[in-house]
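Excluded from the complex is one protein chain; the other protein chains are retained at their positions.
So that you can tell them apart, the chains are marked A and B in the order they are listed, and the count of residues begins at 1 in each.
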Amino acid sequence: MRESTLTIGQLTLRLCGVVVAMFAFGFALVPIYDVMCQAFGINGKTSASAYQGAAEVDASREVKVQFVATNAADMVWGFEPVAAQLTVSPGSVQEMRFIAHNPTDKPMTAQAIPSVSPSKAAAYFHKTECFCFTQQVLQPGERIEMPVRFIVDRDLPADVHRLTLGYTLFDITARKPPVPVAGR
Amino acid sequence: MFRRSVLTGLLLLCASLSAQAEWAVNMRPGVTEVSQNVFDLHMIIFWICVVIGVVVFGVMFFSMLVHRRSTGQQPAHFHESTTVEILWTLVPLIILVLMAIPATKTLIDIYDASEADLDIQITGYQWKWQYKYLGEDVEFFSNLSTPAAQIANKDEKGEHYLLEVDEPLVIPAGKKVRFLITSADVIHAWWVPDLAVKKDAIPGFINESWTKVDKPGIYRGQCAELCGKDHGFMPVVVEVKSQEDYAAWLDEKKQAAIALRELTSKEWSMEELMARGEKAYQGNCAACHQPTGEGMPPLFPALKGSPIATGAIEGHLDIVFNGKPGTSMAAYGKQLSEVDIAAIITYERNAWGNAVGDMLTPQDVVKFKQAQE
């Protein structure tokens, strides 16, 4: 380490600069983490926006895709996939529908959060359309079918034979109050 | 004198305790290949540490005994030796590489993603586990079954104190079982030492782990991640059954669902509902609202004399069924059967001096459910 030629004032100022930079770095960890997650599929995270690419179908291989629906603890909606499992060929566009039902007498807003397991497969799971890209508002007693379209990448590691797409449904009515629908 | 008698007392106490429990001092080898590998790895690293420790501390103690001023030692003045310093950097490095090899091998085995025979979704709740057999239409909650009186030191504690549940997770022996682990509220961790499976249950995310147990038996563990008040009271119990027994159990489980439907339609008397309600209340509600119904205000309100438990029965049903958003009160409509909901509400309205006198039948709950749909 070289001898300091700065005055105490200059040195203090620079160190304060480091402090501010590190505080900002703390926040910068958020986007850095998101990029890392999507690049390496940490935590089974998938992209939060629609996949644009297209791929050739690899008909020689079959992968099972399992669907799981979970409610957060205070969420009262009915929420389940129409089928528990699909067998797909990598590269093909597939669709699965989830049924959501608001049994209460109040309009509610929900957000579904997707997660793919095993996490190393997450980066190879592309959603071209998903109800999780937006929030769902259901009127009292309303029941809807929500589609997710996806492609399993042809480059999915060979040792993965089955992957699980799980959604957790959260009640976010308090945060995003549903806009009353005109005419109801 | 006083101190001696205290000490003797403590020793006696220790001795009496040892009579009931063995002095477990090491990790359990467990019952799976993975757990055995982990145990071996643990022992290898442990013995390496012991050997290094003996050498380093041996030199140190020798020095402390011999190189002291009281024995007339004159201090030497040597310092800095590049050879020695390079040596004591390289040797540990080599030992570390030797340790890393088996560790890496075991880790790769644990991350094996090959096809499983059975998939079970495990969801952590404050403070219980839910098990869902995917594709089998079987799901249930697993609650602590140790009676509150044992925890409060009023009753003798059993052998499996705090490690027992009302309904264990049942898996078949000799089959690869995959666990999909998630949480509905805070972070929990599902841990069974004998299987060497410990995975965090994280809300919004699915974690994966697996096991293959050859030996039927009951294996016990606990939640390993601080998850709030009753973190110490949400054990994990896994019962491994032979494949025939497992098939029979699964069948029985499905039959039980049918039987429950019959129970739902049967005519219930007040006494029957109160009896079932007390049991269901202790298992599902007493952790927060307390066995006495007095709760733990302000977090967990009292039910004894509460406006909800003594007010209109519809309001009472609504809060049990749909929960109260923003509080710890979960929506039990999805977690409990119609029978249990009816029994619990009837119990809450007529216990601890609450004397509303009315009752709710499972059929009422079914109607309420249908009205919501």
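One rule holds for everything that comes next: contacts are C-beta pairs under 8 Å (C-beta built on N, C-alpha and C of every residue); 3 or more make two chains touch, one makes a residue touch a chain.
The definition used in the following text is that contacts and distances are computed from a predicted model.
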From "NADH-quinone oxidoreductase subunit H", "Cytochrome c oxidase subunit 1", "ABC transporter ATP-binding protein" or "ABC-type multidrug transport system ATPase subunit", the hidden chain's UniProt protein name: "Cytochrome c oxidase subunit 1"
Sole residue of B:Glu225, B:Glu278, B:Glu338 or B:Asp364 that reaches the chain not shown, by the stated touch rule: B:Glu225
Hidden partner chain, touching residue among B:His67, B:Lys215 or B:Lys254: B:His67
Residue among A:Gln66, A:Asn102 or A:Thr168 that touches the chain left out of view: A:Thr168
Residues of chain A (touch criterion as defined above) contacting the omitted chain: 1, 3-4, 6-8, 11-12, 15-16, 18-27, 29-30, 33, 37, 40-45, 48, 72, 111, 113, 119-120, 168, 170-172, 175
Chain not shown, touching residues in chain B: 10, 13-14, 17-18, 20-28, 37-38, 41-42, 45-46, 49, 52-53, 56-57, 59-60, 63-64, 67-70, 73-81, 84-85, 88-89, 92-93, 96, 99-100, 103-104, 106-108, 110-111, 126, 150-153, 157, 159-163, 185-187, 189, 191, 193, 196-200, 202-205, 207-208, 221-233, 296, 298-299, 328
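Convention: only the chains that are shown with their structure count from here on.
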Centroid distance [mean C-alpha coordinates] between chain B and chain A, Å: 28
Footprint of chain B on chain A - complex, ascending: 43-45, 66, 68, 70-76, 78, 84-85, 101, 103-105, 113, 115-120, 141, 157, 159-162, 164, 166, 168, 170-171, 173-174
Of chain B, residues touching chain A in the complex: 112-116, 119, 121, 123, 125-126, 134-135, 180, 182, 184-185, 202-208, 321-326, 329-331, 333-334, 369, 372-373
